[in-house]
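Just one protein chain is left out here, and the rest sit where they should.
A, B and C label the chains in the order they appear, each numbered from 1.
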């Protein structure tokens, strides 16, 4: 069987999920691991038995054997690397968010279009089994008319890497909305069948760590804090989105003075409603013939990274666009940029 | 001690709360109970030992002994009765909502102003002990900067009197927003110290009983259903409000396909947050010196109807406006009307 | 409105459920309460405002105003009283079990037939809302083919009135099977649409109180124990029943050395299964498109005694047989007698 040769660029925390999925896929083979810190590439190369490592991604552009790349680098480098790879004729799977603003995202899409190559974004929840079961239930009319979606991605103390790239707008493009909200919004638009976005209104706040040393936390992902660093991103965002289908309201927080995290999505239909715990299971609430039903489904969960990578390999081989192609995911970046713009102007944005 | 003589107009479900509070107040005395269905007035007169009943409120306008009236009639009659009473020189406590639209509310306020009389609205949560404790904590800076309020007034099956006045827009002025939302919004604006409202955006839906016979419920307040009646009001509303202080987001439902009711308000500050269960107690979430605190306050709860009536009697005697005067409560009606207008236009309203 | 005049014969523990239901029914009126201990009749007459009491039921037979009677006396008197009442032209609702053996039950049915009167048995679970919801789900095919029912009515320490009528076979006709099993078996046959019974095999044991003083218990209904009394009934029964529909297996115990009571019925279909907690709610287990569902229904529960009595009054007025008529319930007595016979012979009984 033919195997697509792949390079994985960026060897940070998300990279092993990509590399493992390529390794387990019988139609793929990882030829290169790339990182500007060579020791990070070497550690993973040894772990996953990858033959080559490299410090500068540009060195692989001329290797015609490499047909596809995964980009797992910081957000502010996505556009540059993706465009270079696409222009070199590679298919690209770029981690989420697509980029740090719409100018970059549009330039990436243009590069994919002009080179007739696949550009997928790592919105891996489009391959989550629960999300797809929910999408099926909506598509089959089990919820009736879905008229509202409420989306809550709030934690009480979870700012990642305070003072580092996550909290520095020039590197990340934003805070909790860019980092967590991208997953929630994207999977909502996917589940709803990509409705047209009409208006976006929201407010983003940077509150709990504006004096970095005053931020109390119990543990810190991507930490410890760098008190000489920058904290200029949103730790809370609220918003209201009108679409050609349901309205969507959202509250998200990396940190907030609440008792426990509230991370879920509710799809509210006139026939039934679904509440999905992010990363977990869902319940269905319905009514029929005088009886209210609460239903708890069980199902076999696929490995969503395996499915994401397999879909990418399939697209790379066939040049057929899939659910996570930039054409479908672009709207998620548009809505996030509109939320930030609405927050700055204090007014609703009409798309 | 001088006693203010009072008439209570409308002898439905809310009237006993007023009559009882007047009866227990040593500065007040109920002289008349009024209802267009005389037997309703008579039943309560017997129960509370009130000397006179009357079928038409206009008959009391010329009784100069009556200085104050409580209006407990359906929403669509508030304006007519209140204006007539004010023009007859009476002080007025009118049940919430003030009226079914802003034209009526403004006319009521004008009548109070031109007659130099008190017009209070029955936003009784302004006298709820928990609400006032929360207001004190906010005023004292315990929450730091309050940057967002999230307001949830959602039940899973609670449409009242399907097909009756509650669900007939011409009689009620609206559904869950008018009926429940008025309390939540009003107490939020009160707790925040009456911030200026900047923008209002929202969507109201009439979904779960649009085919009345399909609506499944386990019990019904103000029921049973009248399937020959009308159902043209909102059973769900979502909204986003910008103020000179925090933003406010809200989700409210008389009925929705959710598992259990979610009726609470969260006041989110940069120093601490409060979650209040509507009608119950609250918790404070704060952080200091590396420790997160969850604090459960206990306090003696006053009878909020007694306090409301006592405040009204005091204002009637002194002609000094209080927290529930139309001047303070007007904004709540404005925001509700703006939410409905925004829903109809599909756009944000700038106030 | 015409009211059916009723006599209630037997004023023990079950009688108030009948009397209350008649009293609340606008088409019925209790004229007599009868008990051989007059003070029991008088106490209830005062409580429920019944005009007449009587010590001997035969005195009411000639009162033509009395059209219907409820029989709430001990099991061994059911047949004699019911036949006398039917022969006097009364409609009869007789508490469960119908009688203490099939000879008596057949004689009762013959009396109903020859007098063209209604004879209902107090199998009140046929009016339980949960049971009827389950029956609807089975009838609508939601469970697919129901191929087995497992029925567990086991308690760890619940022998009633040790040494009294409950445990004396000549008075009760049997133990846990007659007392509890009658409800379970009857509601199963009802839910399944009255399938034909093919074979019955079972064993009944009298074990835990065969030496009465050795029986350890935490509390005792219809107690205290009478150690001079008799204990000669089953405290455990196991059985297997083949029908024209599903097989039914059962384990029942008034008392057994188990950790906690296990009182439930499972309806097992090829499409879905239901587990009902006796006296409570039920869950539905199903599977579709690779997903397993656990569904928890909610519904408004009717008062089953009210419904039972209302159905009886309706039958008495119209002479139309209902779900609890002896014609439908007879099979339950047949199966119980067959279980006892099978136990004695150590062989399966073919009906």
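We adopt the following convention: a contact is a pair of C-beta atoms (placed from the backbone, for glycine too) under 8 Å apart; a residue touches a chain by one contact, two chains touch by 3 or more.
In this text the structure is predicted, and so the values were computed from the model without any measurement.
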Partners of the unshown chain among those that are drawn: A, C
Sole residue of C:5, C:156 or C:323 that reaches the chain not shown, by the stated touch rule: C:156
Option from C:24, C:87 or C:348 whose C-beta touches the chain left out: C:348
Which of C:14, C:84, C:102 or C:240 contacts the chain that the document leaves out: C:240
Among C:129, C:251, C:322 or C:341, the residue in touch with the chain that has been omitted: C:251
Touching residues on chain C - with respect to the absent chain: 143, 145, 147-148, 150, 156-157, 198-199, 201-203, 205, 207-208, 210, 216, 218, 236, 238-240, 242, 247, 249, 251, 256-259, 266, 268-273, 275, 283, 285-292, 294, 346-348, 350
Those residues of chain A which, in the complete complex, touch the missing chain: 298-300
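Assume only the chains that are shown with their structure count from here on.
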Interface sides of chain A and chain B: same vs different residues, half threshold: same
Distance from the mean Cα position of chain C to that of chain A, given in whole angstrom: 61
Euclidean distance of C-alpha centroids - chain B vs chain C, Å: 52
Separation of mean Cα positions, chain B and chain A [Å, integer]: 43
Residues within chain A bordering two or more other chains: 289-292, 294
